[in-house]
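Here the complex is missing a single protein chain, while all its other protein chains stay put.
In order of appearance the chains are A, B, C, D and E, and numbering begins at 1 in each one.
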Amino acid sequence: MPIKTSPIIVNIGPHHPSTHGVFRMRVMFDGENIIDLEPVFGYLHRGTEKLAEERTYAQIITLTDRLDYLASMSNNLAYVVSVEKLLGVKAPERAMYIRVIMAELMRIASHLIGLGSFLNDLGALATPWMYMFREREKILDLCEMVCGARITYSYMRVGGVSMDLPPEFMGALRQFCDDFPHRIDEYEKLLRENEILISRTKGVAVLSAETAKNNSLSGPVLRASGVNWDLRKSDPYEIYDRLDFEVPIGQTGDTYDRFLVRLEELRQSLKIINQCVKDMPIGETRLKLPALIRPPKGDAYGHVEAPKGELGFYIVSDGTIAPYRLKIRAPSFINLTALREMTVGYKLADLIVVFGSIDVNMGEVDR
Amino acid sequence: MVIGLEHYVILSSLLFCIGLFGALSKRNAVMILMSLELMFNGVNIAMVAFSRYITPVLLTGHIFALFIIVVAAAEVALALGIIVALYRTRESVDVEEAASMRG
Amino acid sequence: MLHSPALITSGDIGLAVAFWVLAGIAIASALSVILVRSMFRAAIFLVLTFFGIAGLYVTLEADFIAVVQVLIYAGAISILLIFAVLFTKDVNRGSTFNKTALLSFLIASLVFVSMVITALTTNWTISAEAAPATTIGALAGALFNRYVLPFEIVGLLLLAAIIGALVLVREK
Amino acid sequence: MYGLGLLKGLSVTIRYAFKKPFTVQYPETKLKTQPRYRGYEFVWYEDRCTGCASCAKYCPLGIIKIVTKRAPEANIGGKYALDIFDIDTGRCMFCALCVEACPYDALFMGVNYERASYTRGGLVVHIDELRNAKKMPSAFLRPNLEVQAGKYTEESSLNPNEAGR
Amino acid sequence: MSPTGPNPNWFERWVLDFIPSTANALKDLLGHGPDWLAYILFALIGGFIVVNLPALLTPLFIWIERKVLARVQHRVGPNRVGPFGLLQGVADAVKLMTKEDLVPDSADKLVFNLAPLMAAIPVFLVFPVIPYSARATLADLNLGLLYIISITSVTEVAIFAAGWSSNNKYALFGAMRAVAMLISYEIPLALSLMGVVLIAGTMQLSVIVDTQRYMPMILLQPIGFIVFVTAVSAELNRTPFDLLEAESELTTGYHVEYSGMKWGVFMLAEYAAAFAYSLLIATLFFSGWKGPLLPGFVWLAIKVFFIWCVFIWIRGTFPRLRVDQVMAFSWKFLVPLSLMNVLVTAVEVNIQANQGWEFFPMWFAPINLVIAVVLIVIMSKLFKFEGQTRQVLPSRMGTIIPVTQAAERAASKAK
Partner (left out) sequence: MTRELGFQDVAAAIERALPGAVVQSSANLVLVDSDKMAAVAKFLREAPGMEFDFLTSVSAVDYLDYFEVVYHLLSIKNNESTVIKTRAYSRDYPAVPSVVNVWQGADFQEREIFDLMGVIFTGHPNLKRIMLWEGFEGHPLRKDYIVVTPS
């Protein structure tokens, strides 16, 4: 006969160190065990989709910067890919290479923060977090070199990128690519075999492939569950079909797998960047398009594999300079669908870790 | 003023009686448990005081006090178990509600 | 406990001061345990009582008992009691008297008066021997030689109590 | 055996304890910004500006305020004289769309970044300030400045002839 | 009286003279006043020293922690206030004192205000019994070790009181974890010291230091050392056992509602406890103040510094364990290990006693090391962190609050 304890409802967030921004979870606890959980959104809701209806296609690029502000270039890319699909144009070759390099750099930067915060949530008191932010800083330096900004880049344009790479960029990028594998080795040495980390994450919040698909999860969370689905492979955009890389797949779909998948994606992104650096053609970086784009009437859905998952833009055009409707398929938002199913029955400490392993970004969740 | 055995004995009986009063008059099982602990402690003071003033070398009272402490620990553990069991069946630790065996 | 022999020659007065202070603490907090409405505060006062009693043991030159008092009572039993306190529905006003409060007060007072009278009228045979400087060795000797059987029995009792508590608390 | 993975982790952290810290103490040492750095102070060349207000139109937030009048000695290009040219940098997000929009290379991003203010009003860059400021334009969207932009010092500034394309 | 070293140096002589001379000076000063007044005054002075020296050293300790942690994390650490940021602790203390002291409206105010004191007092009571140098012990209790274990066990009550009285759910979580965890770790903490006590034959700390004249205890008691350090990091709420505070889970656990100097007193207690335990580890396992050439207290300071650095290093590297794992680790790993250690040590002490050796022979050290490795390997094979299994099966849908019939409401509105 179990003791009847009255459940406690705890509001975790919106001001809580582990909610990665302003997220709130209403959690019902029985002791330390979670009985029920309800995510509460909207603390960072800015109405991006409404704002986009009153802006020109070029101006919307600045809005996309603020979705997943840890990987702005990927958002830019997703948006310009969608508009190009609507327009039926393709960016010049060199621009596509540049876009891929930037998107992969963003993936590394985003995963570094995701992993660092995840480990911080595990209680590793900022040390791995600090190491990872140090490397992210180098990526931000590279981005500053390319487009003069460090967080909100607004670098890509419909039909190319705003500017060609600066001459000193290639050298700096090569230096980063040479140095970064050692850092990844270091992270692995620091964490991969750590018994505490393994005991905290292995077998925790196992997400079966079926559940993951059913919940429309995407990105590393989906792949950690063993679903081989990466838009770069399965629906290649830009020049991904020419590149040789592998998609890391998890076996069990537990928290440890999500950690490992991200760690391995760092290596694969580096591999992609190295190939792009090698094959980069010379030429134009921007199509000659009118300053005010007027796409034909119709709709288009373009998507890319952003660091957090499938980032898609569904654009309805009515032939004017502003989109009639712009819908953002935000991976972080949809990835949270499974949060309840993943955490109910576990403990408070697991909830924090599982939430960290989904790696969401509030800018994207609330939009 | 010289502190003698009587002081300690009176102190110990005072503590014992406070505990006795609590044990007799409290409604809550946990409070009764606490009162019992007070009584134990009162007795312990007397034991150690007797030991100090009457058999200072043999330390018989000390050993008695030690055993009482151990028994008290065992008693608390068991009492806590009983309280938990009580709580499970009645969802209350009020001893008067638990007196249902009366009929 | 400060080893400054020059000063403790006037030990009687120091002892008296210590006794009255500690006795005051012990009695006052023991009364608070009974009278305070909040059960949590009662438990905290109980800890204070235990500390006062530990101090009294020191005045009785029972250092080992004093330390054990702090370790077992103040450190362990009080935590168990505080834990048990949380089973009460309204902790802040949970410590109430039952119908027999007045009667029990009379009984307790009667017992107290009779005990005081006994204590004052008995002719105690006070030993003039000094207490050993350290009780721990003597205690160990006594426990493991003369009282080894009770010691083992108490060990068994403790084990039985632990198992009994586990059986009681276990979820079926 | 427990502890081996932990020891590995410890060996990584101890090594860092004896390395030079990678952080930079900001007010004492400043990191060098890149030539394309999109910084705080906008650089504006009045001589090149025609008052067409393209920048104001392209700004996603509408923070550029332009009031023009016909220039007294109206030259052939239909150039306007500016009464007001205020940029409310308190709301600016440094997307550089205004710079991209400028058809005459009159507006540039600046390379400075220390322009904190106690009031929101203090963040509005007025026309006089733009006129008198040191001209240290950023190379963003102006590839011809790529070489100069990395080499500004406190004193140097760029005259309008050098800046244009 | 503590054992005498060969030649007391100036510091030791000073300390040796301090107590009687102060007492006599006080006696003279008071002239014909009652003796107990001198006694109380002397106790007050002693108490003042005992409380304030550690309290003054604690900011230094915090500074070391922040600085070393920063270096482990590849950054600089505090360097603004004073030389090398040494006065950072002072600045923080000033800041904390000038902050508003908030008491939650629904808190149990008496207990809430009392809890920081209850947490701090036992910690400061540890310092008098530690030998800082030859004869430099304020109160060289013959029960020193048991006294320290018993007095520090009271902190749990304070932590629970703090967490409960705050009337905050996070604080209550922290308090519940405190009760579960701290009590569990008291047992390996005490058991691991049994070996030391057996070898030294006493619980008097100065004598324990004296038995380590030729060899620090860590060589003879490797298991005891490991278990003790683990238990101490649990008692100090440091990673990987910082469940009570667990910033990423409980914000800061039991003291989440505390602000200003009350919070500061908690921090003071925590770091003073760290200081006390570092001193204790140095005393018990690294032959205390003993060391060549330098005066005793300098040796002790060096040892304490290195022990503290190791604690910081561990804190800077490891993630945190979950509450059930922490408990299981104590009961299923540390307690059996320390029990076996007691057994092994008892056998060795028996051998020594039977052979009539005056000191514990050196060649026990490698044997004990081998035994330690073998035991730990066996225990790690036996004890596995079980993968967490769910307690409840999740229902597919449904949320905490009753489903809002928004659709129906909108429909009725439309009609």
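Just so we're on the same page, contacts are C-beta pairs under 8 Å (C-beta built on N, C-alpha and C of every residue); 3 or more make two chains touch, one makes a residue touch a chain.
Not measured: the values here are computed from a predicted model.
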item	value
Given A:E32, A:E104, A:E238 or A:E310, the one touching the chain that is not displayed	A:E310
Sole contact to the chain not displayed, among A:S234, A:Q251 or A:T320	A:S234
Touching the absent chain when the full complex is considered, from A:I334, A:A349 or A:M362	A:I334
Sites on chain A contacted by the missing partner chain, in the whole complex	41-42, 45, 47, 49-50, 211, 213-217, 227, 229, 234-236, 241, 298-299, 301, 303, 310, 312, 314, 316, 324-325, 327, 329, 333-334, 336-338, 366-367
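What we mean here is this: only the chains that are shown with their structure count from here on.
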item	value
Both-way neighbours, i.e. chains that touch chain D and touch chain A	E
Best-connected chain pair, where connection means C-beta pairs in contact	B-C
Most remote chain, CA-based centroid, reference being chain E	D
Centre-most chain [mean C-alpha coordinates]	E
Separation of mean Cα positions, chain E and chain A [Å, integer]	42
Gap in Å, rounded to a whole number, between the CA centres of chain D and chain C	75
Inter-centroid spacing, chain E versus chain B (mean Cα positions, whole Å)	32
Per-residue multi-chain contacts in chain C, two or more chains	64, 68, 76, 83
Touching two or more other chains - residues of chain A	1-3, 127, 131, 134, 190, 194-196, 198
Residue numbers on chain D that touch chain A, as the complex places them	2-6, 8-9, 11-13, 16, 22, 33-39, 58, 60, 93-97, 100-101, 109, 138-141, 143, 146
Partner chain C, residues of chain B touching it in the complex	1-11, 13-22, 24-28, 30-31, 33-35, 37-38, 41, 44-45, 48-49, 51-60, 62-63, 65-67, 69-85, 87, 92-93, 96
Chain A residues within the chain E interface of the complex	8-10, 16-18, 26, 28, 31-33, 35-38, 119-127, 130-131, 134, 190, 194-200, 202-204, 340-341, 344-350, 352
